[in-house]
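Below you'll find the structure, written out as structure tokens, and then a few comments.
The complex appears here without one of its protein chains, the remainder shown in place.
Here the chain labels run A and B in written order, and each chain numbers its own residues starting at 1.
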Amino acid sequence: MQTTFTILLDGLSYASYLFIVSVGLTIIFGVMKILNVAHGGFYAWGAYSAAYAIGLAADLGFPDWFGFVLIGLSSMGVGLVLGLLIERLILRRLYDHEEVIIILATFGLFLVLEDLILLVFGVNPYFAYQPMVFLGSVELGGILRDVYSLTLLGLAALVAFACWYALDRTKWGKILTTVIYDREISLAIGINVNAVFVWTFVAGATLGALGGAYISPTLSVAPGIGIDIIVLSFAVVVIGGMGSIPGALIGALMVGILRAVAVHKFPEFELFVIFVVMAAVLMVRPEGLFAPVKARRI
Amino acid sequence: MRKKTLKNGLKMLALSVFTGVSVLASPSLAADSIKVAVVSFLTGPAAGPFGVPGRNGAELVIDAINEGAMPAPYGSAGFGGLKLEAIFADESGGNAKQVAEYRNLVEKQGVDAVLGYISSGSCLSIAPVAEELKTLTVMSVCGTPRLFEDSDWKYTFRTQAHAVGDSVAAALYIRDQLDDVKSYNGINQNYAWGQDSWKFFDIAMQKLIPGTTASDNPQFPQIFSGQYGTEISTLLLEDSDLIHSSFWDGDIEAFVLQASVRGFFQKKRFISVAGASAVDNLGKRFPEGTVIGTRGEFGILVRDREGELNEWFINAYRERYGVYPLESSYQYAQSVLALKAAMDKASADNGAAPDTDQIISAMTGLDFTSLAGDVSFALGKGHQAIHAVGYGITAWDDEKDKPTVTNVKIYPAHCILPPAGQLSEDWLAAGMPGSDC
Partner (left out) sequence: MIRSALSDATIRWTIAGFLVLALVGTLFPNWILNNTMFGLAYGLAVLGLLLLWRTGLVSFGHALYFGMGAYAVALLERYTGATDIVMRLGAAMTVAGGTGFVLGFVLRHYRGIFFAMLSMAFSMVLYGVLVKTEALGSTDGFSVSQTTILGWQPQSKYPLFLAIVGLCVIATTGVQLYLHSALGHLTTSVRDNEIRVEYLGYSVATAIHVKYVISAALAGVAGGVMAMALGQVDPDSMVNWTVSGELVFITIMAGPGSVVAPFIGAITFEFLRTFAFELAPHAWQLIVGGTLLGIIFFMPEGLWSLTRLISRKREKVR
């Protein structure tokens, strides 16, 4: 019972983290039809800039809670700067290329972003533990847990709610839905598709950076942290259905809980199981478990 | 038209080939110097705690020997009279990358010998290539005993005692110093070093403290994964009294920070085989009362020990780099000293400028003095060093406002390592004959 509860909690907090990172990827794919490998770069940039800022603030004597402000600021900064630069300067020139060429271009971007990190932040790892220490721990299911990891659940719920609200309850959401269904018709009825693309990309990049920034206090931020998260978020997005936000939620939950069960019970299957499920979903239901309904065009 | 395209393609091929030839650097070897590559992690999670201090330790000792500024017995200038020209290379990127990089160092940059390597993975993959390229390679830190127990190498030496010594010394220390350990578990990295460390620790515990039980669910996260939330939950849920870990790079720091917040160190005794770098790097955040090792008479365990070489090393290192030398600084310096001792001996036997074979025969089975203790190449047909290994318990020294260790106990080599010619696993299974500590 205790074990089940712990596995569930570990799984949920890992799933929340995966969801925050993956939802940006799925939004970008849904709207722009781009599978963005550079998403791992946004994640890494978010983690590095937050860790750097938190460390700096601690040295300057700012209180520990200020770290949360910095996490928000740095993810928005990264999303805005990198998102705008990359969309404006590179991606918009490639929209008429084959989708695999665009994937490859984002792979090139990912490599560039990786090394820019080394050039800007250096080669040593960063530890930004202050926010985690600040929140302390609480006993749940017989063991102590750090409150910080539990707040991931809240943040994920907040992100999910914000996405739902923005898409379903605002004018912007209606416009976005139109663009998702049919780009040409949207153009024809006077929607500024260009602007939709820019802001979608910035929003997606910000979410990727937020994932990295928020998780950074709980790990050592070191070169190469973006590599594994890309395939993991691909798995999440593919399992749930590329372009679907509820899909990303389901995908993240499945991957998170599977991984927690594996680590607790069958450690050697930790990585294997995630990709077996990904392959199985692709074989049985290629469009994913929660694919968005496709408008039929003739 | 089509033919022409192909002809041009061919030309391009030929052109790229010839550019390749023209940039080839011909290795020139000045007769009064020897070129040595020093390989350690210069980037990534292992750079701060291990790679850079190791590199610095090597650099300091190399410079001092070149100038003849070391205390006795290393007071003579040069390595067998030769100046050592060091180039520093990065160990990160995985085994295949390291093999390619090693080939580049030897065949492109023309180094005469290679020194270093921290990860057991690097060592296992480099040794066969060293043999193929006939290049003297002195390994500094890596721990897996498989290196010399699975094969014999002519060109490879290791100045660090292997993991069996660390594991047996750990079990001995637990037997001697902690009296409340009934059960234990481990968290180790999923590669040669972590797997071997846990395996040998487990056997040694069973032999030395009968009645203790090992958990059936030891944790093996991937190296450099940096995030241990789920693993910490698993360990906390179990009722093992003691957790063994051979984490060594940034992973130990990440683990300690994440585990501290969750009250891990109040609930469990923790023994860290090679995590002493974190004691210095984390300062007050490192939990007091942790059993800590440095895989030898190195680093924080010998920080207050007297002795001309040791004091010189600590002072010179602090003066140059502004911090205390860590475990890997000692380990790299030890490799440089082995090279110095062997080359001095070889040039005394053969006259000036010994060749690789002469250095190898001088180094085989050599006994030499390290910074804080003696070392001899006693295992692996004279290629694998043995030396004493110590452990202590972390504490915070309020007076000096720095971390320290108490209850230091050093176990001599014959108590913790198999005799020559016996495989570690057989020796452990036989109940460690000859070990009388």
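Everything that follows uses one rule, which is that a contact is a pair of C-beta atoms (placed from the backbone, for glycine too) under 8 Å apart; a residue touches a chain by one contact, two chains touch by 3 or more.
What you are looking at is a predicted structure, and each value in this text was computed from that prediction instead of being measured.
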Note to self: Among B:Ser76, B:Asn95, B:Gln206 or B:Gln422, exactly one should touch the missing chain; which is it?
What the structure shows: B:Asn95
Margin query: For the chain not shown, which residue from B:Asp32, B:Glu107 or B:Asp304 touches it across the whole complex?
Written below: B:Glu107
Check: Looking at A:Phe134, A:Trp164, A:Tyr181 or A:Phe269, which residue reaches the missing chain?
Finding: A:Phe269
Notebook entry, point to check: What residues on chain A make contact with the chain left out of this view?
Noted result: 35, 37, 90, 93-94, 97, 99-101, 103-105, 107-112, 114-116, 118-119, 123, 227, 230-231, 234-235, 238, 242, 267-276, 278-279, 282-283, 286
Notebook entry, point to check: Can you list where chain B touches the absent chain?
Noted result: 1-14, 16-18, 20-21, 24, 43, 90, 93-97, 99-100, 103-104, 107-108, 120-121, 124-125, 127-129, 132, 190-192, 195, 222-223
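We take it that only the chains that are shown with their structure count from here on.
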Notebook entry, point to check: How many angstrom lie between the CA centroids of chain A and chain B, rounded to a whole number?
Noted result: 38
Check: Contact residues on chain A for chain B in the complex?
Finding: 2-3, 6, 9-10, 13-14, 118, 123-125, 127, 129, 132-133, 136-137, 142-146, 148-149, 215, 218-225, 259-260, 263-264, 267
Notebook entry, point to check: Residues of chain B touching chain A in their complex?
Noted result: 42-45, 47-48, 217, 219-220, 224, 226-227, 229-231, 233-234, 236-237, 250-251, 253-254, 257-258, 261-264, 267, 285
